[in-house]
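Every protein chain except one is present and positioned as in the full complex.
Moving on to chain A:
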Amino acid sequence: MDFQVVVLAGGNSKKLTPLISKDVPKPLLPVANRPLLYYVLHQLRESNLKDLIVVVEGEDAALHVGSWISKTFVDGLHVKIAAVPEDIGTAGALRAISHHLTAKDILVVSGDLVSDVPPGAVAATHRRHDAAVTAMLCSVPVSGSLESGSSGGKDKTKKPGRYNIIGLDPCKQFLLHIATGSEIEKDSRLQKRILHAVGQMEIRSDLMDAHMYAFKRSVLQEVLDHKDTFQSLKQDVVPYLVRSQLKSEALLNGISQAEENGNEKLSSPNNQVLDSKILANASTPSFHELYSMEPDGSAQTRKTHKCCAYIASSSSYCVRLNSIQAFMDINRDVTGDADHLLSDTSSDRDNIIGPSPKLGSKTTVGPHCMLGEGSEIGDKCQVKRSVIGRHCRIGSHVKIVNSVVMNHVTIGDGCIIQGSVVCSNVQLQERVVLKDCLVGAGFVVTMGNEYKGESLARKEK
């Protein structure tokens, strides 16, 4: 397909402490008992996009991730692991691995995307329009689809920063305006030039940039090289390309063309032009072409590039795991409504229980639950809407509601865990009560303690 995929897997994220640590970098954070990165890689494999570069922040994390990938995706994926320093931003990471990019088009996916939108469809849209950039847009997730509907509402008012303001053409194919970050708080400024060319622009605030982009490699590399202040794809590179789509900067096209010519060894520059003309004629001209045709209808006097949008259907699932709340939501959704994301675990019932579970008598595991393999639960326990990892030992009379328990966790008798995340190797002694808590890996909660809304973690040695 001549598409290279860059997965920006990240590594450390302050937002997710104490869930992630040196041993468990973000890409390997278990979500419904699978590392986060699995979801992206799985979708890519499904779309037959197999030429991957996984970019991880930090050398150690890269080693961890690399060994996991080589274990899990032995066949089918050609994965290159690239380690980049931390805090250089998404654009910086791409700049750092720029020399690895060789294909005509590059698909850049964020490693924390849990979605069932086929990346192949985004790539196809990109190719169809011969676009400079194509961004995948999805409906703004309503966090807490079932139970915590009210908290979702609160979320909205609390951090509208999650939203984008997006301008689309009437056919919803082209991206005409995009505002991210702090710009959303201000009045929107819409370029008249683009409005003149298109006639009408739909401004949506209910769409979210899902951080999956297809770029034309030459354009991407140009921008990265020439705008060395750009740090983020989402906030700098994409808005820049959208903004300048009707006024492609000379350097952008000029140099890239020269470069292309150089690559092709001057073999067929004319053919290329011809090809693009034929392509352009084949479809009805977009406003870009109309705009560049003016005034006499013949000469392409203005340089333009196309920015496309792929809008995921509102029924598709698409969430980025970039906060604790998102982590909880995704765990719940993946075991519940969006269980098709775990394609290979087939289950007739509405909960997913690993092979050979050991459940004590009178223990109930409710719907939307997951129980990893090798975990044991004692008598008279209740598990509701929770995920329990592998090889956990859970005593008797334990109640686990709306929580995530990772691997190798020991829970003593009579514990009550509500709305909490318990990381791997944690030991909860008898009669511990946790409500809305985060317990970091390896932590030991002593007998009879009660915590509410706290974050418990081992001190870093």
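Keep in mind that, in the parts below, a contact is a pair of C-beta atoms (placed from the backbone, for glycine too) under 8 Å apart; a residue touches a chain by one contact, two chains touch by 3 or more; residues count from 1.
FYI, contacts and distances are computed from a predicted model.
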item: Hidden subunit of the complex - UniProt protein name among "Two-component response regulator", "Protein YIF1", "Translation initiation factor eIF2B subunit epsilon" or "Ataxin-7-like protein 3"; value: "Translation initiation factor eIF2B subunit epsilon"
item: Contact with the hidden chain (one of A:80, A:247 or A:431); value: A:247
item: Residue among A:173, A:231 or A:363 touching the omitted chain; value: A:231
item: Chain not shown: contacting residue from A:171, A:203 or A:447; value: A:203
item: Hidden partner chain, touching residue among A:30, A:111, A:239 or A:440; value: A:239
item: Where the missing chain touches chain A, by residue; value: 160, 165, 167, 181-193, 195-206, 227, 229-231, 235-236, 239-240, 243-244, 247, 291, 294-295
